[in-house]
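For reference, the structure I am asking about is given below.
The excerpt is restricted to a subset of chains, each kept in its original location.
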Amino acid sequence: MSGGADDTDLVVETVRDVLAGHERSTLTPERRWDAELWAELAQAGLTGVGLPEEAGGSGGELADAVAVVGTLAAGAGAVPVAEQLLVAGPAVLAAGLTLPPVDQPLSVGVSGALRVEDGRLSGTATDVAWAGVVRHLVVPAAGPDGEVLALVDLGDLAASDAANLAGEPRGSYVLDGVPAQVGPVGELRARYALARAVQLSAAAETVLAWTVQYAGERVQFGRPLAKFQGIQVQLAQMAGEVTAVSALVDAAVQRLERGEPVELAAAAAKVRAGAAVDVVARLAHQVHGAIGFTQEHRLHHLTTRMWSWRDEAGNETTWARVLGAAVAGDDPWPALVGIV
Amino acid sequence: MPSTLTLAPAPPSEAAERVRLEVREFLAAELAAGSFETHVDTWLSGVDPAFSRKLGERGWLGMTWPKQYGGHERTAMERYAVTEELLAAGAPVAAHWIADRQSGPNLLRYGTEAQRREILPRIAAGECYFVIGMSEPDSGSDLASIRTRAVRNGDGDWVVDGAKVWTSNAHHSHYAIVLVRTAPADPTARHAGMSQLLVDLSLPGITINPIRILDGGHHFNEVVFDSVVVPGDMLLGEEGAGWHQVTAELAFERSGPERILSTFPLLAAFARRASSEAELATLGRLSARLLALRQLSIRIAAALDRGELPDIPAALVKDVGTTFEADVAEEIRRVVDVPASLDSPDPLGRALAEAQLHQPGYTLRGGTNEILRGIVARGLGLR
């Protein structure tokens, strides 16, 4: 792939086609991941988008990878593509390590207590995205000289059976001297936060579109919901949140594309996207009424994900403190406008 | 302040404080014995007939009803204390909830003597459960648009056709009180021609289909009526007065402690570990909101007991109270860093997950907040 806006459109079309061939996974309460979807994406080279061909990826720009992740997030695809394309994959390459084959899922965990000694990783990794599903895992770990990035092949190591509110696997691994590749940790946490922000933004845009559509179709008291001023106010509030999130996340991604430090931009994007979730999800359910509360309706596939994604990779308070500490001081304005 | 909003204080009640302590002791013993586990939103999801029967045995159901119908002739304040203790503990009260709160009082008001003698003692014993059949697939908040109809046949019985949705726990219940059209819809009098029927859910022609909510839980159902023959004497109240009866009923159900305390078990789990300044401030803010709502709710219960119909404050409690229930999870998750998960090893993580996954329900049940704000606007003299 050569990159550019047309290629991005093509990538999005391809992902949509793949998604359309699948029933959207009803994760809850069965709690599974979508192995078939992963296989098809891998087949089409979409699990390596934005990762260089010479490293085993499919090439293309970061913008293409962001488009793939956003499209899958909006479609509630139950596959670790955000983790692989935006977090673990780039972090592995930035650390100078060997990228595992891109058709084998690679994920990330940033919680728990882990240490590396003599090239072996030990401790417990908690809240690992897609635990039990992925083959390879990237984590930050304490090394003899400070924090490092560690990449391990999990083989058939068992994970604890736990899930987030959408049923996406989020279990723990107990690691007992597993051989690890080790490199500089870089902006792993910020990348993870930004990836979740990208997913949140795409999901929120979709939830807004669904809610606008529903309000235009659903008739109550003889008129479409959309004709009630009270409903219009709610939709305008949602649109305000979605538009603000979208612009900021987009700007943070552009920093990443330009190769600039992204920690504070990612912090801002995660804080803003996380703060929008309560408004967007609550109003979407409010406008949809009881039908949106059912498992049959599509709405929950995104709202339950949004509720979990905002807490994963650091919640608003965690990142707000990072951001606040960077802005605090004698010259807050230059500090602020330097962020994105 | 507009007089429609003012409420006199509830009378102090030693009897209420006595029974409150009895319930607290009972709950502590049951929890210790492992007879139930604390959960969020148990008045919807905590079905446990054995637990309901225990409450019945202790005289904590049908508390305010006449003794001749199995009641205990206790005060509204005593009943209030019992129900809020049960909710605060996250006890499994869903099986009997609708029957005790709503259907029993409905039967007392509109039922025939035979209906009362037959059914009320069983409700008070914790053995007979009810569902409310109001909403329909296409009606939403607009109850005047319902289409389920009942037609008298040659024997004077009612033949019912249609479907009701959002019937909580119909699959565990014995009766439904169903709002039906008994006369064709009249566009010039949208609220005329409706009646309430008391329907035995075991009658032939009734199908109960589950409606699972977003966490996969089965609490709601669709109840389908296919030429169900309901005996003629099962009309509840007056033919054609269904709209009026239902409206009064909704006002009653809006202001109880269950509009404030659905997520209290989460708040309690948080309170058990709150220690940082930020956590204590959040706990304090939520506590102050809860205490204010509770004062309102208690005052409304006292007013209802005096025979008043404080429908504007009741709508306010439901509007502000259910927003509070949702905010509990939102405020707590901001200051703790515990992932919300039904599988969490941490009780706070589980309570957060339960509270979040049930959130859309708090504000929707009992009339959307838009409808409630319309009632308030009318009470302020704006409509």
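Letters A and B mark the chains as written, and numbering starts fresh at 1 in each.
By definition in this document, a contact is a pair of C-beta atoms (placed from the backbone, for glycine too) under 8 Å apart; a residue touches a chain by one contact, two chains touch by 3 or more.
Remember, predicted model here, so these are calculated numbers, not experimental data.
**Q** How would the full complex read if you wrote each label with its copy number?
**A** Copies of each chain kind in the whole file: A x2, B x2.
By definition in this document, only the chains that are shown with their structure count from here on.
**Q** Go ahead and note the Å separation of the Cα centroids belonging to chain A and chain B.
**A** Chain centres of chain A and chain B, defined by C-alpha means, are spaced 39 Å apart.
**Q** Mind listing the chain B positions that touch chain A in their complex?
**A** 135, 140-142, 145, 165-166, 211-216, 220, 326, 330, 333-335, 337, 339-344, 353, 356-357, 359-361, 363-364, 368-370, 373
**Q** Hey, which residues of chain A end up touching chain B in the complex?
**A** Interface residues on the chain A side: 28-29, 127, 161-165, 170, 218, 220-221, 228, 230-231, 278, 282, 285-286, 289-290, 292-296, 299-300, 303-304, 307-308, 311-312, 315-318.
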